[in-house]
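Note that this complex is displayed minus one protein chain, with the remaining chains in position.
Let's turn to chain A:
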Amino acid sequence: MIAGTARLPDHPERLWPNPEPKRSYDVVIVGAGGHGLATAYHLAKEQGVRDVAVLEKGWLAGGNMARNTTIIRSNYLWDESARIYEHALELWEGLEEDLGYPILFSQRGVLNLAHSLQDVREGVRRVNANRLNGVDAEWLDPAGVKEVCPIIDVSADVRHPVLGATFQPRAGIAKHDYVAWGYARAAAATGVDLIQDCEVTGFLRDGDRITGVRTARGDIAAGRVGLAAAGHTSVLADTLGLRLPLQSHPLQALVSELLEPVHPTVVMSNAVHVYVSQAHKGELVLGAGIDSYNGYGQRGSFHVIERQMAAALELFPVFAGAHVLRTWAGVVDVSPDASPILGRTPFTGLYVNCGWGTGGFKATPAVGRCFAHTIAHDEPHPLNAPFGLERFFTGALVDEHGAAAVAH
């Protein structure tokens, strides 16, 4: 919350310099989304690595960072996930101060609705698991849901009746652009080069050691390279013959016109594939599920939106008069266990951060800290150790489908 701040932050053009790329860096990060920027910031701040470049093919934070529905929560089922997402949430709670920049973090809580007996059992189990992990969580009956969010229809005779919900009061939303600009500004202030319009097309290598990257603006040598390219990680890994267990899918969202404040919290429903919050300015922000097919087109199918709107209207009859202002899609990389992949690769000096699928925005501060640690020490931070690539061969999967897939 930006207590007492009446004006908007400075225009991004003036927040950081726009340098020419140098021919060599200690560390090159591919992708200037929230994850890449936060990693550069933590490399400089906590690991003392300042000779860093973040290379972005488009414009800064124009990928999924600019397209997501900004839901932040930590109510995941397994210990491994609860730890890393809860660490992120703790960092979110101090991020505005840490970056010295407004991010409009609003802890308005999140409801995850249950529409079937199976949903109810899964929800109650997750609340118990969350509490054992020190994550704030409550189980609410339909009347309790109505109290938190009065505009939800909790009557019994609708197609997907609300049988209850998990509630995490500390969850919420933040202003995604400001988060990116805050990290970018703070990273640039420590000497990190943020280089836009610089697509990485391949790698420089010496046997199994990565020694740099090929880019649209020439080769750049690097002691270490970290991938934070979200939905496009497979495209880069393919140039090395490195296989990753990822599938990239379109994921869409939409906003309504501006409305007066009607929606006080965040509401998510896995069963009917819709999630809704009301942005600070007043737009209703609605997300859907991924399109079933693989796609890099940054546009999803109309029927997915249609279904999502039908579900939203049933839950929130007051939305009936609202007009859609704009729809868009991102490209998200989904892993087989709906958990991220963050760690070393078979190539010396190459690190991956990918597979966050539909839900990586909320992890941004923790990714920054953990990925920076992994790159600087050539070894995972304890929080991301369970999320290495080797789990697909050992079988130690972190199966978060119930708490993560499709929902954010």
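Structural remarks
Operating definition for what follows: a contact is a pair of C-beta atoms (placed from the backbone, for glycine too) under 8 Å apart; a residue touches a chain by one contact, two chains touch by 3 or more; residues count from 1.
Going forward, contacts and distances are computed from a predicted model.
Of the candidates "Carboxypeptidase regulatory-like domain-containing protein", "Heterotetrameric sarcosine oxidase delta subunit", "BtrH N-terminal domain-containing protein" or "Probable glycine dehydrogenase (decarboxylating) subunit 1", the chain left out of this view carries the UniProt protein name "Heterotetrameric sarcosine oxidase delta subunit". Only one of the listed residues, A:Asn112, A:Thr166, A:Gln247 or A:Thr265, touches the absent chain: A:Gln247. Contact with the omitted chain, checked across A:Pro9, A:Gly34, A:Gly63 or A:Gly295, is made by A:Gly295.
The set of chain A residues touching the chain not shown comprises 232, 234-235, 238, 243-248, 292-297, 301-303, 333, 336, 392-395.
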